[in-house]
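Note that one protein chain is taken out, while the other chains of the complex remain in position.
Letters A, B and C mark the chains in the order given here, with residues in each chain numbered from 1 onward.
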Amino acid sequence: MIKMTSRRVDGVTILDIGGRITLGEGSTQLRDSIRQLLAAGEKRILVNLGEVSYIDSSGLGELVSAFTAVRAEGGELKLLNLTRKVHDLLQITKLYTVFDVHDDETSAIASFAAA
Amino acid sequence: MIKMTSRRVDGVTILDIGGRITLGEGSTQLRDSIRQLLAAGEKRILVNLGEVSYIDSSGLGELVSAFTAVRAEGGELKLLNLTRKVHDLLQITKLYTVFDVHDDETSAIASFAAA
Amino acid sequence: MLESRIENVDRAEAAAEEVARAAGFDVDEQHHIAMAVREITVNAITHGNQLDAAKKVHLDFSISPAGLIIEVRDEGRGFDASKLPDPLAPDNLLRQSGRGIFLARAFMDELDLKNLRHGLEVRMAKRKRR
Partner (left out) sequence: MLESRIENVDRAEAAAEEVARAAGFDVDEQHHIAMAVREITVNAITHGNQLDAAKKVHLDFSISPAGLIIEVRDEGRGFDASKLPDPLAPDNLLRQSGRGIFLARAFMDELDLKNLRHGLEVRMAKRKRR
């Protein structure tokens, strides 16, 4: 019940996620995807959560780990298109203050530092 | 969530029911249909329960009332095509001994007394 | 909160089915448990609370290793269960009503009726087969 595909636009890798990012479902896939991207040298990652219906605390933890993993490699991980549920979750957990969150793909891409 | 249509074959009215015959849903419609058929002088009624997913005690009661109402008018009401669930219900409540139950439409129709 | 409205019967039934699934019962058992809850909730709302929306039905599901325990409590006057007519008796077979508790009992492993100070409490249990 999770879909994850990545595409590249103007030097930024966009990871489009759909479905649930929860323990045992999406969390592991998210971790693997981020690992693969970092291994391939992709360090500007925009995670599109527009089609994510549900994140639990495990999924939130995985997003935070993705964020710190990318930062540790000198890269940037940003979020795109939060649904109301996901937005509320980031607000309650104060993670909204951690992530750079965007609503528009073009301006999100432009916000990444040039290579 | 209930469907009820009637058709006439060889002097027998077949009432095809689909969905749930339960309190507040199918029970009332079943009562109304039987009333209408009796008002129209139809007294040989074959109730096809093949597409009925669920009957509760209210629906069972309505079937019994239909049976006695038709019999009171000198007619016959028989049942056709019981699903396993409905069959089990009639067995448990001993109503299986009350109704004439058929599996085959043609022989069910033939079993009605000639007009 | 279950107000004494018939729509709430469907809700209680759907909840029971999902809880039964969570408890690990198979689909047939889920159906039987849901049906028992339906019948007993209909009684609580109609016979117990007499469709008085101010009166409520209290519903309790308890999933344990042994199985599922369900309690339905209304705010009515209760009744004398020893006077329950047998729906299988020849004289009762063609009666329109009187099969609800009988069916719920058939579908559960245990069903106990208890008159409380204000209302009837029906406690049903279904054990896991091993």
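Throughout what follows, contacts are C-beta pairs under 8 Å (C-beta built on N, C-alpha and C of every residue); 3 or more make two chains touch, one makes a residue touch a chain.
Bear in mind that the values here come from a model prediction, so they are computed numbers and not experimental data.
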{"item": "In the full complex, displayed partners of the excluded chain", "value": "A, C"}
{"item": "Chain C residues touching the omitted chain (full complex)", "value": "1-3, 8, 11-12, 14-15, 17-19, 21-24, 56, 58-67, 128"}
{"item": "In chain A, positions touching the absent partner", "value": "22-24, 54, 56-58, 60-62, 64-65, 67-68, 85, 89, 92-95, 97-98"}
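The rule we apply is simple: only the chains that are shown with their structure count from here on.
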{"item": "Chain whose average C-alpha position is farthest from chain C's own", "value": "A"}
{"item": "Chain centre separation in whole Å, for chain C relative to chain A (CA means)", "value": "47"}
{"item": "Residues of chain A whose C-beta touches two or more other chains", "value": "none"}
{"item": "Residues within chain C bordering two or more other chains", "value": "none"}
